[in-house]
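As you look at this complex, bear in mind that one protein chain is not there, while each of the others sits in place.
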Amino acid sequence: MTAEALDATGFAGPHGAKPKQLSWGRVGIYAFLVIAALFFLVPLYVMLVTSLKSMPEVREAHIFNLPREPTIQPWIDAMFNACTGRNCTGLSPGFWNSVKITVPSVIVSIIIASINGYALSFWKYKGAEFFFNLLVFGAFVPYQVVIYPIIIGMSKVHLFGTLPGIIIVHTIFGMPLLTILFRNFYSSLPIEIFKAARIDGAGFWQTFFKVMLPMSVPITVVAVILQVTGIWNDFLFGLVFAGTENIPMTLQLNNMVKTTQGTIQYDVNMAATMLTALVPLIIYFVSGKWFVRGIAAGAVKG
Amino acid sequence: MTDVATTAIAVEAPARRKRRIPYAAIIGTLPMIIVSFSVFFVAIIFVVIWSFTNSGMFPGFNFVGLAQYTRLWSTSLWQVAVNNIWFFGVMSLCVNLVFGFLLAVFMDQNIKHESVFRTIFLYPFSMSLVVTGLAWQWILDPNLGLQESIRNLGWTDFALAPLVHRETAIYGLVVAGIWQGSGVTMAIMLAGLRGVDQEVWKAAKIDGIPTWRTYLFIVIPMMRGALGTVLLLQLTGIVRTFDLVYAMTSGGPGIATQMPAMYVISFITVRLNVGQGMAAATMLLLPIALILIIRAIVTTVQARRRGINA
Partner (left out) sequence: MQTSVSVKNLTLAFGAVKVLEGLNLDVGTGEFLVLLGPSGCGKSTLLNCLAGLLEISEGQIFISGKNVTWEEPKDRGIGMVFQSYALYPQMTVERNLSFGLRVSGMPREEIEKRVARASEILQIQPLLKRKPAELSGGQRQRVAIGRALVRDVDVFLFDEPLSNLDAKLRSDLRVEIKRLHQRLKNTMIYVTHDQIEAMTLADRIAIMRNGVIQQLDTPHAVYNNPVNLFVAGFIGSPTMNFLNGRIDGSTFSIDALNIPLGNYKFEKDGVGKLDGILGVRPEHIAVGEDAKKMPFQLDSEIEIVEPMGSDTVGWTKVAGQSVTFRCSSDIPLAPGQKITIGFDPARGSLFDAQSGVRV
């Protein structure tokens, strides 16, 4: 023992956890994160407060101030009354169009992709890899490159500018990523499950529906999140393929904001923007971890 | 039970040797076969072929050699668009990677409320680029937006309205793009950081290597997977850049923020000059072709090097 005096706990010299000093490093880390968080939050905040103000208040140009007399009139106007050119229906037709486009597109694209992934994992026939590699390549092709041939093809079968047409387009462009997603998932399953089903006499479809599908719930949730947000947020395909009858919400929002006559209704515009963002935002906040997992899964391609 | 199993295997084995064609699988994947072949193979070939024709309103096969390309590269709209995509691409890529990586590193320091921060950093990614563009357009509005608000607070010569000036509009696009996309970079990088073997960190600590050097010289080289993913994601996103610009600046002021993807779309939908549009579309294919070639070279070189060492 050294000559140092024992303290109350019976130890001499340093003992236990090292005493914490407030380190500038930690302060810096939190400062950075908080400033970054502000950068990410401010646009949403500004959108929200603007959408709750009346136009006279917006014109005072204090975008950070809370609304003095909060009103949801801009939201109602944005949804039902605002004009796009001479057409004063608000965003509601666009909303319903987006629903009509998104729901079938998501269902069809996921069914096809899950069958693809299943076949590519367990039923490799000659040439299957070739088509899969084409799909992987397709995941990187800028959409704009192949849009024109698709327009031509769609016109030939009279689907250009129709609801089934845009659903097919979404299915086509969702296929690469979703197929990769499902293939990775099924490939990670133990092959014994498949063999056991085969030994029990199940064929391609029976194995798929009775054995594989019930196990695919998590990956299907990820795929649904990915597709719903992706298709809801689409702009380009809506612009090119939807025709005048099926304009999706994003497109109608843009048209509405860009073609206002007279004074610009910033409050209504921001309410409309918020409304368009609402569906994906709700999905994001409700699904939380799943959304992140979807990004990660989608990112892990070839 | 075991008896059944063994006989079943015994029956299956010769069947496999015969390589029965799984018709059900082929029928099941028919959509994939059709789409991958017709869209990502045949269609692309047609695009390239049409780019060598003088197709106008409708596609034709009147070949004119490289005429569309010479015209393309002498059009100032295209030149501006290409310059813009370079500038926008390099800027967004650098800022996105650095910012996303820093966020990931700071998030990795045993942060309290990590999931709150993560939620905040990532939510813009769930919103469409149109929404992003319109939101930032409003914030950067010269008359009623950020600039005017700060002037109203007393700083009367404050100037921040990039979108109305030709020289600065593209910076506005970069900021909006970063806002929307750097959360994803953070999430992927953070997953990459977390994937690094904890024992490597311990070894570095025992070797007395400062944290920043561990990140720089040990951890980053170990995260090549995550880095590659982020890079690929960003690059494909940049080449496709369309919605954000369309919503935020519509390519303006003037043609100051035109992008190649917008050029393609405008030539096939509004200007109806198919040959010209297809020439531009073929140019859009170049980056991905380049990436694929580089990847092929890298893999063969690696394979050869491994062969020498073995």
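For clarity, chains are labelled A and B in written order, and residue numbers in each chain start from 1.
Everything that follows uses one rule, which is that contacts are C-beta pairs under 8 Å (C-beta built on N, C-alpha and C of every residue); 3 or more make two chains touch, one makes a residue touch a chain.
Since this is a predicted model, take the numbers as computed values, not measurements.
Only one of A:16, A:56, A:214 or A:262 touches the chain withheld from this view, namely A:16. From the options B:57, B:206 or B:270, the residue with contact to the chain not on display is B:206. Along chain B, the points of touch with the absent chain fall at residues 197, 199-200, 202-210, 213, 217-218, 221-222, 309. Counting over the whole complex, chain A has residues 9-11, 13-18 touching the chain that is not drawn.
The working rule: only the chains that are shown with their structure count from here on.
Inter-chain spacing, taken between the CA centroids of chain A and chain B, is 15 Å.
Chain contact summary for the complex, chain A toward chain B: residues 26, 29-30, 32-33, 36-37, 39-44, 46-47, 50, 58-64, 112, 115-116, 118-120, 123, 125, 128, 131-132, 134-135, 137-153, 171-172, 175-176, 179, 198-199, 203-205, 208, 229, 232-236, 239-240, 250-251, 253-254, 257-258, 266, 269-270, 273, 276-277, 280-281, 283-285, 288, 291-292, 295-296, 299-301.
Considering their complex, residues 4-5, 8-9, 12, 21-22, 24-26, 28-29, 31-33, 35-44, 46-47, 50, 59, 99, 102-103, 106-107, 109, 111, 117-131, 134-136, 138-139, 141, 143-146, 148-149, 151-152, 179, 183-184, 187-188, 191, 229-230, 232-233, 236, 239-240, 242-243, 246-247, 250, 261, 264-265, 268-269, 274, 277-278, 281-282, 284-285, 288, 291-292 of chain B touch chain A.
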